[in-house]
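Take this structure, written in structure tokens, and hold onto it; I'll ask about it next.
The complex is shown incomplete by one protein chain, all other protein chains being positioned as in the whole.
Our next item is subunit A:
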Amino acid sequence: MSAYRYDEQHTPPPARQVTDVAVERFEHIFEVDPKLMTVHVAQQLFPNWDTLRIAASRGDHLEWMHRHWATEVVSGQELLDELDAGDGGR
């Protein structure tokens, strides 16, 4: 059972080349292209769940920071839509 979980967690999804220096394995989670990390630094190996946890924790932290500074975050898109509808801005 544990051996199966280990394999599952240590087999990341295939990398999609996003730019010439970055790849994407999980949606919206970008990684430096591993071929750029072969001489001076070594990439750490993370189980899949840990990669997702780190990304989610970062999101939680940023949400916390918003709440810490203000009660509400105003949507720029909402205000832009109002401008485009011609009912504000001056």
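Methods note: a contact is a pair of C-beta atoms (placed from the backbone, for glycine too) under 8 Å apart; a residue touches a chain by one contact, two chains touch by 3 or more; residues count from 1.
The rule we apply is simple: contacts and distances are computed from a predicted model.
The chain that is not shown, which UniProt protein name from "ABC transporter ATP-binding protein", "Outer membrane lipid asymmetry maintenance protein MlaD", "D-lactate dehydrogenase (cytochrome)" or "SpoIIE family protein phosphatase" does it carry?
"D-lactate dehydrogenase (cytochrome)"
Touching the absent chain: which residues on subunit A qualify?
18-19, 21-22, 28-30, 32, 36-41, 59, 61-63, 65-66, 68-77, 79-80, 82-83, 88-90
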